[in-house]
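All protein chains of the complex are present and in place, except for one that has been dropped.
This part shows chain A:
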């Protein structure tokens, strides 16, 4: 047996599932949790807030102003601040990522709802839709393409931002990068980058698929335009 550094495949084989917290499979699961939870939370929170901003127009300026400030905050000091409340837990990463997601999704929801042509809204009213039904069956479905476009941005940025959490010991696959400081050994870095990019691509692909399934009327439009 040679004494040289192990090849990347050997390294992956040895570290994939060691049962320890820093095995690659564990890091991958953590990474998924810490990026998916904020995406879902951001959507769940942005929907009612976006609706409120459309319903009461004066709300939109202050809300989007606040969200932009939040978005501008560097994540590291935010983590530091949150540690005093939520400790060195995944929650400390999930909370700021959720806010970043909302900063993108609230305007997306507002733009999406504003993309409903006025004559379409009027004819829904004239046909006897109640306001709730109109929202659920007409306005939200028409807003879906714009909201999904926002979701794609949020998904990719969340997945990549999680790694910053490694600085407080909660970075999912980002943990593979911190090791490189201690020891200039490349395989973990390469594995980290490849997995994160792969996750982002898969998430984006799933969202594109969702878009096709949910909004065939948009796909059809592109089909005839080209």
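Note that in this section a contact is a pair of C-beta atoms (placed from the backbone, for glycine too) under 8 Å apart; a residue touches a chain by one contact, two chains touch by 3 or more; residues count from 1.
We take it that contacts and distances are computed from a predicted model.
*Asks:* I want to check something: the complex is missing a chain, and I'd like its UniProt protein name from "Sarcosine oxidase subunit delta", "ABC-type quaternary amine transporter", "Oxidoreductase" or "Benzoyl-CoA reductase subunit C".
*Replies:* Matching "Sarcosine oxidase subunit delta", "ABC-type quaternary amine transporter", "Oxidoreductase" or "Benzoyl-CoA reductase subunit C" to the record, the invisible chain is "ABC-type quaternary amine transporter".
*Asks:* Can you work out which residue in A:124, A:191 or A:207 touches the chain that's missing from view?
*Replies:* Only one of A:124, A:191 or A:207 touches the chain omitted from view, namely A:124.
*Asks:* In terms of residues, what is the contact footprint of the unshown chain on chain A?
*Replies:* Here the touching residues of chain A are 117, 119-120, 122-130, 133, 138, 141-142, 144, 215-217, 220-221, 224.
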